[in-house]
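Heads up, one of the protein chains got dropped from this complex, but the rest are sitting where they should.
Read from first to last, the chains carry the letters A and B; within each, the first residue is number 1.
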């Protein structure tokens, strides 16, 4: 994944962006994700393989399953898996199954981030990664798009989503109705049985939490522990994400105004944001720029979709989020350089299998998003955009809706750790609370400074290791999550530290502690 | 003839088994050495791995609050003064003003890099600082509308062929060396007792007065000592297998696993070495005038196999060394544990050299037992 590598230099912790993505604007997913997937060197005949970005030898293979379990003789799929072998295998009959987000991300391609996050678990247990059907190497349902050369010059409103969707569907050699979560769960079980694990510890991130919850519902006997990180409760459609994004933007503005340096530099951030939104809602702003990557001249068509998309995606990662006040402020001054830089990060980075994404969302979320809910969301930019797009694409995709029981809360007494990030722009803490409804042996920890993917940004991964090794929630405490890891916002295009003029003023009155930094 | 040899071997073993000194020498090593190794490694792992919370001195942290915060999120902070490592990070006076203008902002890291206990901590700080620098660099480019990929012209993909077993190869080199050494140590006391000791107790002359050939005597004594050495090796392997399981190797990112396959191979490879060790020790002890003298000679002689096997484990040896006894076999064992192909030619040759040396020593002993000087210690 090319994106994964840029993010790696920026910060290890940024990498979670790719993994944790829940639901892009569907058009972006369908058009631009084609190159987001990198070939791993898995040779099914050979047990050893390597994954881009991870030097370790992995054990790889696949299990052949029918595409449609009702027709076992029909088309067959190879469900690929990779095992990160335990450093010191002490529990050979157990593994931790890590389930990727998206929906549509490949778990195997995300092996390096899983490996880093789960390193303590891996010391004694295998980490099992499965490319869910329709993703990665398991019959990838990808749509051919126009590439990203034109992405910056494109006005998204001009896109014909219906015909793009039809083109995509025509290009797929698959029965797209067979790529929902519950069918994919049977594949997971087949892989587990094939590898001979008696018990699984499950870690689900983002959309992966839906798979984990279904696992709890359908195969509770094989689960030892469950961790739901950035949880999507069964009870509601993911299209509610628009509210979560708005909430996160509000928190961003609050954070800046309560930070002395940020507030000093960007006193009118909310107005700035309003101003840009209003202006772009009227008409896109075109300007002559240089391509962020190739330095070729091009015309940037700054639309509201690009601006809000860049904003939204930047909020997934704490240290990219730090650039937002500056980027918004510059945009209000008619300088879209920083926004373009942020948007460019999102273009080819998602690694989302758009076809599989549609199969899941159209079957499990779009159809149960009620008329009432639609009306309530009318004022929300993101929800409106998403609903409009799915209204065009889902009828073409034409997958049956899930049963009503699908939306029932999960009832379980399996030790379950639920993690939510206070700043999460996708799955806010209230969603975690909803998931807890009928979990009798669960704890819900809210990390005050984390965004989406708590385990990647805090001591959450240590809590998972503790849960897995104890097989119990006993003694698990959220104390370490409250450690203040907040960083400064960028005050210009260069620095996060106090600007010289401001610093002089501050140091003369020995108020350098004003940013709340504790030297201990 | 065979019956006589069997009778002699049986007698030597009974005799040795009742000799506390011989038995304890073997036992102490076979049990003690693996346990001590494990204890040592446990201590070492604690010493060389950087502590979870790394406390250092940060001078003028107030000049770079965000950096301090970043380090803290990596568990690097000032902490209690008493717990601080001898590492100091100084933030320059113009750090913030340089940063604000995208000029290089200076940090000074003061530490003694030759201090092994600090090395991993120093590397951790350096890595953390680089990460911070790279993160800021990327965000500065993004703020300018440039994709950070631009400053990463090359992407290097590493496919490490190591398994978590083979990463422990260096440690295993020492462990294997210790096992090979068990062969030398376990039989040593018996070797001295049955040669120099036998002469000192005047039973050697009596033995030679009986109708047995000196060749039979040599064969019997070498066999008895070899059996003792192999018993020591087996015991060492069993203790090692159990004890090594308790060391938290995974904290160093690898595992040390003594498999039944390895034990089997070790025993097969160990046999010629045990034969050589037995004949070498007997030969030297016969040459010595007394028990004490034999002990001091053997202590010196044992350095040779030790050097050979050290050379093999640290790969400091010239290639010719791989054909020599002990080091050739050690390299084969290390290759096996690393999951590589065993260098068969090399193993065969070094085993052949080992056996050739054994035969030469045995022949020499057979001759020397006919010599009055040796028999009567003249």
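The working rule: contacts are C-beta pairs under 8 Å (C-beta built on N, C-alpha and C of every residue); 3 or more make two chains touch, one makes a residue touch a chain.
Everything below uses one rule, namely that contacts and distances are computed from a predicted model.
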| item | value |
| --- | --- |
| "Putative DNA modification/repair radical SAM protein", "Xanthine dehydrogenase YagS FAD-binding subunit", "2-oxoacid ferredoxin oxidoreductase" or "ABC transporter" - which is the UniProt name of the missing chain | "ABC transporter" |
| Touched by the hidden chain, restricted to displayed chains | B |
| Hidden partner chain, touching residue among B:24, B:43 or B:205 | B:205 |
| Absent chain, residues of chain B that touch it | 3-4, 7-8, 11, 14-15, 18-19, 201-213, 372, 375-376, 378 |
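Quick note on the criterion: only the chains that are shown with their structure count from here on.
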| item | value |
| --- | --- |
| Gap in Å, rounded to a whole number, between the CA centres of chain B and chain A | 47 |
| In the complex, chain B residues that touch chain A | 58, 61-70, 72-73, 77-79, 95-97, 99-102, 131, 134-150, 152, 155, 157-164, 248-251, 253-255, 257 |
| Chain B-touching residues of chain A, taken from the complex the two chains share | 2, 5-6, 9-12, 14, 41, 50, 52-53, 55-57, 85-89, 123-124, 289-290, 292-293, 319-320, 322-323, 326-327, 336-338, 340-342, 344-345, 483-488, 490-500, 503, 512-513, 515, 517-520 |
